[in-house]
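One protein chain is absent from this view; the other protein chains keep their places.
So, chain A:
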Amino acid sequence: MRTTEFTVVGGGIAGLVTARKLAMAGRTVRLIEASNHLGGTVASHRVGGINVDAGAESFATRGNTVADLARELGLGDDIVSPGDEGAWLQPVAGAALPLPSTGILGIPATPLDAQTIAVLGLGGALRAQLDSLIPWFGKRTAISLGALVRRRMGKAVVEKLVAPVVHGVYSLHPDDLPIERVATLTERLALHGSLAAAVRSMREAMPAGTAVQGIRGGINRLVTELAADLTTYGVIVEFERRIESAEALAELDGTVIVAAPGILAPVRGRTVTLATLVLAAPELDAEPRGSGVLVAPGCTTVSARALTHATAKWQWLKEYAEGRHIVRLSYNEEPANLAEVARHDAEILLGVSLPAESVLDFARQQWIRPAALAPAERTDGVVVVGETVGGTGLAGIITHANAAVDRLLLLADAADVETEADEDAAAEAEEDEEDEQLS
């Protein structure tokens, strides 16, 4: 039995990707997971007799990171794009409106187009248009996306457009999202001088097709395949072992990679509650809200933050559901009687009547989205991967983990060369000794 060269703590997507890549490079790897299953927030649950994603249900196409991994895992033929129906917006008051389709994270590319005016009102749209006249002097201090948009396009854009979208993507208010997290935004802003122009150039730079994709059968298939690869490449997986603290890491073998929150620092983060409903509602066949609805903060008619019409968004799921509809609602704070609140919210957000008997099945799932580790919480020499350092979303987490493994392997290869050199030197010394004895 070879000694363990690497111990990965945490069997979420970052831990799995890390362990797999190390093992494929021929390293001996052990993975420790606190629960009795792998995958973390990439999970599935059975609702209405169908296995559907219980956590992540799509991935950003940016950089092709996730698609490349899916292809490596033999899932390349099953990568799917969502339907081209856009999303809708539920404003604070009034009926839902289509989300302007040309923006990014809700930031309008053309503030004076009809869709944007419909959401912002003419006054708000004109204020947003001022962005093209305000000079950009560069960023002097750390600034959030919310503050930036508020300064350049006004409060209405932040509250009515950006906040609902950013919350849907990052589970964050834009005031809590550093602009660095929005890939290339600062650079493009510097180049083009206005936010709308930066957004337009980002749209142009985007590959043809959608910003997100999914996998037929669910994103959770990544975990099935990654787990199989761990077996294939001989990774030893230890379940139901919880590493409580940074001190406990010292007891582990080889180089330790932390791929779970709550070890270097207590878990801080937001709780997201998801309610999945399976509905018998023929009125939804028309997909009245496209792929779903984002809710503006401050809207009091519903408690949900967003609704995804999953069977409208994913053709494969529509086939699996055989005429039924699947919608998923997300909540920042779990309401009492989630099932009933979710049914009521779905009714309002989708604009159709959903009597209790139309709900065929319901499932609840709760996740903690851990906040980023503060620099002070990083322990020198401890390699960390995952959401606390790699950002929100599979693309960011996987890119980060891949880079971390590349660095680890470089170091390990260099160490091997050193060891070999030492061994060679020792062998030579031994030979010299033998020669002496012979002579």
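What we mean here is this: a contact is a pair of C-beta atoms (placed from the backbone, for glycine too) under 8 Å apart; a residue touches a chain by one contact, two chains touch by 3 or more; residues count from 1.
Keep in mind that, in the parts below, contacts and distances are computed from a predicted model.
Considering only "Carbohydrate ABC transporter permease", "Uroporphyrinogen decarboxylase", "NADH-quinone oxidoreductase subunit F" or "Thiocyanate hydrolase subunit alpha", the record for the omitted chain gives "Uroporphyrinogen decarboxylase", by its UniProt protein name.
Considering A:Met206, A:Ala228 or A:Ala374, the position touching the chain not shown turns out to be A:Ala228 (whole complex).
Although one chain is hidden here, its contacts on chain A can still be listed: residues 72-74, 224-225, 227-229, 231-234.
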